[in-house]
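Here the structure comes first, spelled out in structure tokens, and everything after it is commentary.
Note that this complex is displayed minus one protein chain, with the remaining chains in position.
In this document, chain identifiers A and B correspond to the written order of the chains, with residue numbering beginning at 1 in each.
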Amino acid sequence: MSDVENTQGGELSPVVPEGRTLINVRQGSFGGAGDTSGYGGLTRFVYMPDAAQRPYGSWFDQVVDVLEELLGGDAEAAIEAVVVDRDELTLHIAREHLLDVCRHLRDDQDLRFEMCLGVNGVHYPADAGRELHAVYPMQSVTHNRRLRIEVSAPDEDPHIPSITAIYPMNNWHERETWDFFGIVFDGHPSLARIEMPDDWVGHPQRKDYPLGGIPVEYKGAEIPSPDERRQYR
Amino acid sequence: MTTESTSPHATAGLGEDDGSAPEFTVFGGDWSDAAEEAARLGEQRLVFNMGPQHPSTHGVLRIMLEVEGETVTECRAGIGYLHTGIEKNMEFRTWTQGVTFCTRMDYVASMANEAVYCLGVEKLLGITDDIPDRANVLRVLMQELTRIGSHLVAIGTGGNELGATTVMTTAFIGREETFKVIEHITGLRTNNAYIRPGGVAIDTPDDSVAMIRAMIPKVKQRLDELALLQLENPIFKGRLKGVAKLDLAACMALGVTGPILRSAGLPYDLRKTEPYSGYETYDFQVPTSTDADAYSRVVLRLEECYESLKIVAQCADRLEASVGEPVMVADKKIAWPAQLSVGSDGQGNSAEHIRHIMGESMEALIHHFKLVTEGFPVPAGQAYAAVENPKGLLGCHVVSDGGTKPWRAHFRDPGFNNLQALSMLTQGGQVADVVVAIATIDMVLGGVDR
Partner (left out) sequence: MSEHTDAPPFIIGKLEDFAGWARAGSMWPATFGLACCAIEMMGTGTPRFDIARFGMEVFRGSPRQADIMIVAGRVSQKMAPIVRQVYDQMAEPKWVLAMGVCASSGGMFNNYAIVQGVDHVVPVDIYLPGCPPRPEMLINALLKVQDLAKEKPMLRHRKDIAAAAEAAALAATPTSQMKGLLR
């Protein structure tokens, strides 16, 4: 299973299979201008691992079965994809059904994922229509296992329902993800900036936000900031 | 414009009117506005600000307290004063260089950050089982030594904030003993960048095992001193017993892990439940208590230090038994050249390594060059790794786009979660207990703010 597909040059739009995230489109080896490697024309589309086929292995089948049973008719719409990779289970959940899924995860005795280990935002600018991902690792203390819930939202409409009513521990994590990515968590009691100063403009950890460094001054020379240097990617 | 109370009757009872005129300290603003506000308020309810520059807030933490007399009615924590953009910066550095960034998050127990990041990267690479045993032993050794150091800082600064400087000096002397060993093995006292993807940076010098064995009784002596100084002291008990209680339901609702969760009765320790780096082969206990107050957490931390010393002793035995084994994964395309040694000029260039790459092996030269300049590429995907920090569950989510630099690295720091519980710990209690609550959470603002 190759997660990198090689094509060469020209205007190409990637084929995005259902539920498969396009992480990045890599142009050449240096990611842009100044590519002296000779591979400057090489365009690579890098995808997340494919959606998995049944049987998933170990306890994953059981958990997905229970969840589908609890969701009933909504299961098709709610669970967009199931990815099994590197011994980890990732469920891609549609944002409208996130609250139901979380409630089942927490309450059902076979699932019992008591702890949500926070929200991580990831920005995939190449994944058209699903640029902002919110990743929720769920930890079950009772059954001693971990699951990942991934929800996506487009850049134009960055809204995801807040799960603080179900997992109060997510309060500050959602604030942090709002601060850094601009994902608005609907229903959060007080969605305000938490890390950056209150009047900061922009969401720093998005890929379209520069690193913000200054050129480093040496005697007789200046080196540009890390994100502007020519660097091998 | 904030108003502060400087009432000398700080120990007056709840709601008791001591008859003195209310005092206001005004910071900035117009006098007539202040007088007007004072007249309007005319009550004991005050809002004041603690920090971010404060000797007792364990770093740059801002706490907004609303106080009625001596009782805290509302407590909110403001963070972000140490936000460093570490996670974004890691996206522009190779996977190995990322270790030097993430180590500065929780700077009190720096190698736990490195360990979790490296576990995540190794999961992505798929080499988790290929890490040599000696490297795992060294990782466990370093994590336990930093665990002892972190708990000593927690106990020491906690005592210092209560006014007992001797507790701090004793704890820090114990910490210095662990630093001597850490510095001997890794080269630095803190922020070591020692644990790297694939193993550890460098093998131990010859006399390390003897040094470790000599250190253990010294640290034990300091731990005994700390226990003697504090645990039966009536002032200590008076200030810590029954204070900052957080029961199990509250802990689970707020996602609080670490000593706070274990003091509430749940023996949840990732070293036992999801062992990593060979922890399942070590013989140690997980101290638990049911009192769920600040006093039991101090006792727990001390006991965890003793357990960590047990693990350190076992590590020393294993190091002695595995002399000469590699400390880096065998795959030369990933392994940072770990056979460097300190030369006669004090620099880290190993003459034999240079002779090898320049004279003997072309592949070794290419690997060295590519690893140092370009880094190793990591297959695309995402992984999550978690370790037991001294403060709780430290998680790391890494996403790779197939390149030599991370696409995203995010850390779930236990201090970030635990600090959310500050409001629950302090509201309804007294102002003086806020300091105790902060000390008992034991968060490190570098990890909280990242």
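Definition applied: contacts are C-beta pairs under 8 Å (C-beta built on N, C-alpha and C of every residue); 3 or more make two chains touch, one makes a residue touch a chain.
All values reported here derive from a predicted model rather than from experimental measurement.
Touching the chain that is not shown, out of B:C75, B:A115 or B:M168: B:M168 (per the contact rule at the top).
Although one chain is not drawn, the whole complex shows that of B:V108, B:I182, B:A264 or B:V387 it is B:V108 that touches it. Within the entire complex, the positions of subunit B that touch the omitted partner chain are 52-56, 59-60, 80-86, 88-89, 100-101, 104, 107-108, 110, 153, 157, 168-169, 172-173, 175-176, 189-191, 445-446, 449. Residues of subunit A that touch the chain left out of view are 195-197, 200, 204, 209-214, 216-222, 225-226.
What we mean here is this: only the chains that are shown with their structure count from here on.
Put simply, the C-alpha centre of subunit A and that of subunit B have 26 angstrom between them.
Touching subunit A in their complex are the following residues of subunit B: 79-80, 83, 85, 87-89, 92-93, 123-124, 126, 252-257, 266, 268, 273-274, 373-375, 379-384, 386, 393, 395, 397, 399, 401-405, 407-408, 410, 412, 416-417, 419-420, 449-450. On the subunit A side of its complex with subunit B, the touching residues are 3-4, 23-24, 26, 44, 46-49, 85-88, 90, 114-118, 120-123, 135, 137, 139, 141, 144, 146, 148, 167-173, 176, 193-197, 204-205, 211-212, 226-227, 231-233.
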